[in-house]
Structures are given as C-alpha cells and as structure tokens.
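One structure coming up, written as structure tokens, with questions to follow.
And now, subunit A:
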Amino acid sequence: MQFFLAEGARLGLGLIGVISLVAVNALFLIWMERKVSAHIQLRPGPMEVGFHGALQTIADALKLIGKELITPEDVDKLIYLLAPIVMFLPVLVSFLVIPFSPTLLIRDLNVGVLLIFAFSTLTVLAILMAGWASNNKYSLLGAIRSVAQNVAYEIPLLLTAMSIILMAGSFQPSVIVSQQAKVWNIFVQPLAFLLFIICGTAETNRAPFDIPEAESELVAGFHTEYSGMRFAIFFLAEYTNMFIVSAVATIFFLGGWHGPFLPPVVWFLLKVYALIFLMMWFRWTFPRLRFDQLITFAWKILIPLALLNLIVTAFVLKLVR
Partner candidate 1 sequence: MMLEKGLEERTFYLNLGPQHPSTHGVLRIVLEMDGEFIVTADPVIGYGHRAHEKMAELRTYQQYLPNMGRVDYLHALAYNQCYCMAVEKLAGITVPERAEFIRVITSELNRISSHLLWFGAYLLDLGAFTPFLYCFDDREQILDLLDRLTGSRLTYCFYRFGGVPVDIDDDFIAGCRAFSQRLRSRWDDYDNLVTKNVIFIHRTRDVGILPPEMALQYGVTGPTLRGSGIPYDIRKSEPFSVYPLFDFEIPIGERGDVMDRYLVRLQEMEQSLRIIEQALDKLPNGPIMAEKVPKRLKPPEGEVYTAVETARGEFGIYLVSKGDVKPYRVKLRVPCFSNLSVLPELIKDTMVADAVAILGSIDLVIPEIDR
Partner candidate 2 sequence: MPAHTVIETVAAIVGPEKAVPVDYAATGCHVRVEAQPEQMPALAQAMLAQKFFLESLTALDLMESFEVVYHFASYFELCRTVVHVPLPVGVEVPTISAIYPGADWFEREVFEMFGIIFSGHPNLKNLILPDDADFHPLLKDFVASS
C-alpha cells in the first residue's frame, strides 16, 4: 500500500514537473530560436516585450490562446481534432524516463530507451492524421512526405542507438550515462554521434530536413489548416521533440549529467541546449533538401554507415571482452 502511495506521489509530481518543463522549455526555445536566427541574420530580433524580448513568446502564446479555433468545412472532424493531442501526448511520456541527474528522474525503467523511441514514433502518426484529415492537398503531400521521411530516418537512428546499447549492455538510460563517467561515448563513437544528430534533426522535421512543412513548396505542410491553439500545440510538440532528441543524444554520447564543478542537472541541461543550438544553427544556415534526395541520403548513405558502425562495434566488443 505504502509502495503504491509513494510511487503515485512520485508519478504525480513528475507529471506536474514535466508539464511545466515542457511549457517553460517551449517558451524559452522559441525565444532562443528567434534570437539565434536574428543574430545569425544581422538583426536584433524581438526587443520590445521584456528584457531583450524575453516575454515575447508569452505575449504570442496569449494571442494564440485568444484566437478563434477555425475548423474548416469538409475536414474529418474526429481525426482533425485528435491529431494535435496524438502529437503531444507521447512527447510527455518520453520525459518519464529521462535522467536529468542521478536522482532527478521519474521512473528508472530498464527499457527506458525503447520507451522513448517507441513513443516518439507516434508523432508520425499524428502528422499523418493531421495531413489526411485536413482535406487539403498541401497537407496531404506534407503528411505523405513526413511518413516516408520518418520511416527512412528511424532505421539509421535506431541502428546507431543499438551500437551504444551494445556497448552499455543495457536499455536503461541511467546505466548508459553512468558508464560514461570517465570517457564520453562521443569520443568512442564519433561516427555514431554524427549519424544520430543528422537523423535526429530529420526525425524532428527540422531544416534542412523540414520537407513535410516546406514553406516555399507546401505552404505549411501538414498543419496548413490548423489555427490558434491547435497550431500552437504542433509548435509546442516540435520544440519538445527537439528537447527529447537532444536529451537522448546527451544521454548516449555526451555523458548525460557528468561534468565537473556544476551540479549534474545543470550539466545535463547545458549539453541539451548546446545540441539544440546546433540544430538551430543548421536551420538558419542550410537550404532545404529535395524530397527524393532526402530519402536517397537516408537509404544509400546513412543506413549503410549505421550498419557498418554497428557491425564494427559488435566486432570490437567481442574482441575486447
């Protein structure tokens, strides 16, 4: 009885913490994205609301909440309304197993990594639902592209993850992190890190892999017909996905919470935001790939490389042990 009470309290607190983290993180990341892009582009970015525009996102969020929710005629209502929810919920679940520090984690599951990958795959379903239900050709094209892209990039992503899991011998995130106390995996597996970042950027549909919402081609892709808070939820999910991908990369390659002087959780967040900054840097520097080039890149370059990496890892491990 006492066990269930304690676990229940832990889960409840965790969920509250996660939801507030998601909100604060999105607010911060949107502001950061605008500032980073602005400074890359020789302009100051938002400056009016708050110190250097720090409260701009809150103002924007208030505006979005105040907006009328337009449901276009001829949409598939049920699926149309469900899509933002399906997009957002799995994202929350992934936070349950992310170890922010040795003590600050909600559930230390021994299949944590699997859980994150399994749930993050659900976003593609949400995109497909949104694109299909919108009854708009641009949305549909965006959804089709998104599915093809996610299927293609999921494979090398999981293959590179496998080589790390092979090394750690566990699916448990905290175990993977604690094994990197001395040497971070990025120094052992540089190729895997590179592949993981590329695939992670593609998985979150960020530029240069943002073809599902390629603005100059598909207007806004799968969320063309979404307005107000429903659009905001897609937006929120995108930024939260960025956080999760970066967090997983931090766990796998950058030694998680390990680092001198500062408290573990600070180190963890620092690394995560550094990776997010990298992804923003990509977005504001590169042009967009073409759809077929994107798919070719995944199947002909990334997957063979990831496979090779996995085989070499397995081989070396066999020799060492």
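Here, a residue touches a chain if its C-beta (ideal position, glycine included) is under 8 Å from a C-beta of that chain, and two chains touch if they have at least 3 such contacts; residues count from 1.
On how the list was made: all candidates are chains of the complex that A comes from, given by their letters.
No experiment lies behind these values; they were computed from the predicted model shown.
Every candidate listed belongs to the same complex as subunit A; state which one touches it: 1 or 2.
Every other option belongs but stays apart; subunit A touches 1.
Candidate 1 touches which residues of subunit A in the complex?
Going through subunit A, the ones touching candidate 1 are 37, 40-43, 137-138, 141, 144-145, 207-208, 210-211, 214-219, 283-293.
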